[in-house]
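All protein chains but one are shown at their positions in the complex.
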């Protein structure tokens, strides 16, 4: 079995996770990385024995022989980096979102579809064992037809300062584009329905400093879907207890809750505060296994020459819906989505 | 201490609960009941040693010396029965809603306010120990300012047939007026804010027979409140696991969940289905103690000549908001509420 | 229905609870109290409108016409107070234990049995809704035959100082006699078996000050029962999180846990400590309803002239087993119990 040579573009928080996961995959070589920060590059080179290290993405593509690239650069560069990789005939694993503008994304998808390369999008929740367990229960009819789905993504308040610093430098795209795309994808994936109308509300009570950044600390979206499903979505940045990602599905025959409490593990602590279940503290902890699983699936897809279940179109839909949420919030009105 | 003489009007499911609770209160006599069904009256007379039994409300008021009346008749009669009781100078405990039409309610409130009688409205959740515990945490600042509140009231599917029969005979007022008024009251009570805009959605997937009755099986309302709070509300009639009444409050410093699972008691059962917490099955079980507590408070208010915290205006607001929810659902549009 | 006149003997912590509960019972009058502390007596007289207040138990019996007495005096006086009440032909509600010495208890039981009076023993857990729910599941065969039962009673560390002060003045009888009798009764009640052999261990790590008092802070007993059941029992005085009373039953078809976590209510709190279920803090809170229910049952037994399910013999057995536990701990050996 031929060793797959993969390069990682971008070594931010998530890029480092992907680099480590690729390094640990059997049959795979972390052949190259490209990243602006030379200090980080040096550490990664040593830690994962990376033969080729660049500060420039295009140089990496030009100078190293690769089978695939893992794109974890800032969102604004994604479509360009996808196109460059396609020109080099590389398989692509790309973090969400595909891009920030709908037309740009559509053109990129055209190019992806014209190629025969594997394109894998980083909707890692689809590879989390809890979500997969729920998906299987739903698909096997155990809770009947879905009437309602509710999904929360609330970041821990510990991360607020670093988010503020980040948002001051470059626009995040807003709460819905930055955070809710995962929930939007989960909603579409579990219900097999498209979202037709949205109404978004929100507040900055817990982080008034976000007002001047035109960002939201807590946002809510109510969605009507095709097939008579309602979806409720909450996104936030200030959970005291940790990283709260929860999804509830109410079906005609039963109800599921995925991670109603963000349990860190199976330990309960009884102390002066009561009976406590410690919480997951951040996404690398909560989705550690899902991040490994999606890369394993990427490798499997390449080896079996099979497109992954999650498609570039799923990425486009997520962006379209998130933009409609932002429009609804900005105008305080119902927004119908026309794909 | 003088014994309080109380009459109960209406001996449906909830009327029987109130009758029993009044019978068991110390210092109180269940002096009379009025109710159409003579068979039920006979049983109640025997069980609770009721000296005066009537099939007609007015006769009860005319012929029995009472201090107070507990009105549990069908909602359409409430305002009339309140007025008749006020004419007899009786203190009034009235089940929600005060009435079905806003103008009628307003006039009734006028008459209540002109009298010096105690008027106690049956929003029993305000007397439930779980809600009171949360209320105290909120009011003492333990979760900071409220940003979001979510409240579910989902009836058990076991009660669906009897609801359908009931709704065939007399209109329930619709899901929002019939069920959500409790959640609306909880939202107003906990946030101390008024609701300004609503959007309601819903479906009958689990009970298509409700379509022809113009009823909803599952409804969702998103609400904007004064003071920058969003509220999410779900009402339903087909929970498989029991009577699911849950309220979540997200504050700037923490989050509370009241009855996230409708635990029947403190017992966990481990059997072939997994690790199970049995669920409350209906409102008389879930709110047994709250129903007693609200009557104790009614008696206390009479004895101490003090108006209860929950007012007739709270009842009016509940109806106004519920009607706006219905209007939003019917027209599939945002509805602003002007009080 | 004749009003029952009840006197309460002893107004310590639990005596006050019984006094209040009797005061609130319909059809019952809190006719008299006897208690050494005149300040407490004065408060109780006012709060509950008690017509007759004594500092001497015999005087109360002599001078007040009573139907029944509720004995909550220090354990060392119980048998004497029972005998005096029987001479006055009173029905008796007596707190556990009946007495401290086996022979004394046996003679007292003889006198109880010769009388036709109702004798109700304060094993309130038999009247707790959680225990009753489990009992019903067991008796209806839902978990098959019982193989193992585990029962914990751990007092909160907040109460340690007051216990130390109490134990300095008068011997508690030791951890097993003072605390475990409730678990012993629950074990006998749920399994319908007698305990034949015990081995007890323990430590004072969390409260070394108990060493000089010859008391235990944490004790464990393993028990063999007739009918091939094993019981594990833990008693303690230093729980950080509250008042931890838990019972587990492993049957051949399933397993039950009663209050695996001592949930104070149905509220979950999410804050910087994690996902928290607040805990019950002391026995008056945990068993508030059970204390009411046992008195209701006492009244019912008197009115229906029916001996209660829990008997004086149950009290004797509890003491016999607790003494065997103490003997086992003192001698570090297996002790067989011969009734």
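Going in written order, the chains are labelled A, B and C, and every chain counts its residues from 1.
Operating definition for what follows: contacts are C-beta pairs under 8 Å (C-beta built on N, C-alpha and C of every residue); 3 or more make two chains touch, one makes a residue touch a chain.
Since we're looking at a predicted model, the values are computed, not measured.
Participant: Which of C:70, C:85 or C:234 touches the chain that is not shown?
Facilitator: C:234
Participant: Which one touches the absent chain: A:137, A:313 or A:334?
Facilitator: Missing-chain contact among the listed residues: A:137.
Participant: From the list A:258, A:299, A:323 or A:337, pick the residue that touches the absent chain.
Facilitator: Touching the chain that is not displayed is residue A:258.
Participant: When the complex is taken as a whole, what residues of chain A touch the one chain not shown?
Facilitator: Within chain A, the residues that touch the unshown chain are 1, 23-26, 129-130, 133-134, 137, 142-143, 253-260, 263-272, 278.
Participant: What residue numbers in chain B mark contact with the hidden partner chain?
Facilitator: Touching the chain left out of view, chain B contributes residues 239-242, 244, 261-264, 268-279.
Participant: Spell out the interface residues on chain C facing the chain that's missing from view.
Facilitator: Listed in rising order, the touching residues are 144-145, 147-148, 150, 199, 201-203, 205-206, 217-218, 220, 222, 224, 228-230, 232, 234, 236, 238-241, 250, 252-255, 260, 333-334.
Please note the rule applied: only the chains that are shown with their structure count from here on.
Participant: Same or different, please, for the chain A to chain B contact, judged on whether over half of the interface numbers appear on both copies.
Facilitator: Homomeric contact, same residues on both sides for the most part.
Participant: If you average the CA atoms of chain A and of chain C, how far apart do the two points sit, in angstrom?
Facilitator: Chain centres of chain A and chain C, defined by C-alpha means, are spaced 56 Å apart.
Participant: Round to the nearest whole Å and give the separation of the Cα centres of chain A and chain B.
Facilitator: Each chain reduced to its C-alpha mean, chain A and chain B end up 43 Å apart.
Participant: What parts of chain C, by residue number, touch at least two of the other chains?
Facilitator: 263-264, 268-272, 278
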